[in-house]
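Every protein chain except one is present and positioned as in the full complex.
Showing chain A:
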Amino acid sequence: MITLTVNGKAHRLDVPEDMPLLWALRDELELPGTKFGCGVAQCGACTVHIDGVATRACATPVGSLEAGAKITTIEAIGATAQGKALQAAWLEVDVMQCGYCQAGQIMSAAALLKTTPKPTDDDIDAAMEGNLCRCATYKRIREAIKSAAGVALTDTREA
């Protein structure tokens, strides 16, 4: 049996140790907000927090998690100050096109704001580079992160 602490609640699961956390979340715990995009940690659609750190759930076997590791998913990120601000900013900026990658984007952004409350454009590039958006809403993701962080929305990169 594997014990997973997800969004503050402990679950005991009878699953193989090599099952990726992504599939334990989606199919065992019925938390489908975390998305499957590539299965090889290349796209970031499955980003969750493990003890506050942005982690690709598709490449994290449940057996590799330490007992007591605290997993947070998009379903509960609104309970954190950064998560709530980001969700509101995502709507205010109207970031979404298809929206499929956006749970992962918000999770990466929330991890960034936790360590770097006032991120620069370089900070945003570094933190978000692992999250693909096939619709390419990057301009708006950048704006929404800044809006949530309360910093100027201007894109300071070379133009």
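Quick note on the criterion: contacts are C-beta pairs under 8 Å (C-beta built on N, C-alpha and C of every residue); 3 or more make two chains touch, one makes a residue touch a chain; residues count from 1.
Heads up, the rule we're going with is that contacts and distances are computed from a predicted model.
Peer 1: For the complex's missing chain, which UniProt name, "tRNA modification GTPase MnmE", "Succinate dehydrogenase iron-sulfur subunit", "3-oxoacyl-[acyl-carrier-protein] reductase" or "Isoquinoline 1-oxidoreductase subunit beta"?
Peer 2: Choosing among "tRNA modification GTPase MnmE", "Succinate dehydrogenase iron-sulfur subunit", "3-oxoacyl-[acyl-carrier-protein] reductase" or "Isoquinoline 1-oxidoreductase subunit beta", the correct UniProt name is "Isoquinoline 1-oxidoreductase subunit beta".
Peer 1: So that we can see where the missing chain sits, which residues of chain A does it touch?
Peer 2: Counting only chain A, the missing chain is touched by 15-16, 18-20, 23, 26-28, 30-40, 42-43, 45, 73-75, 78, 86-87, 90-91, 94-103, 106, 124-125, 128-129, 131-142, 155, 157-159.
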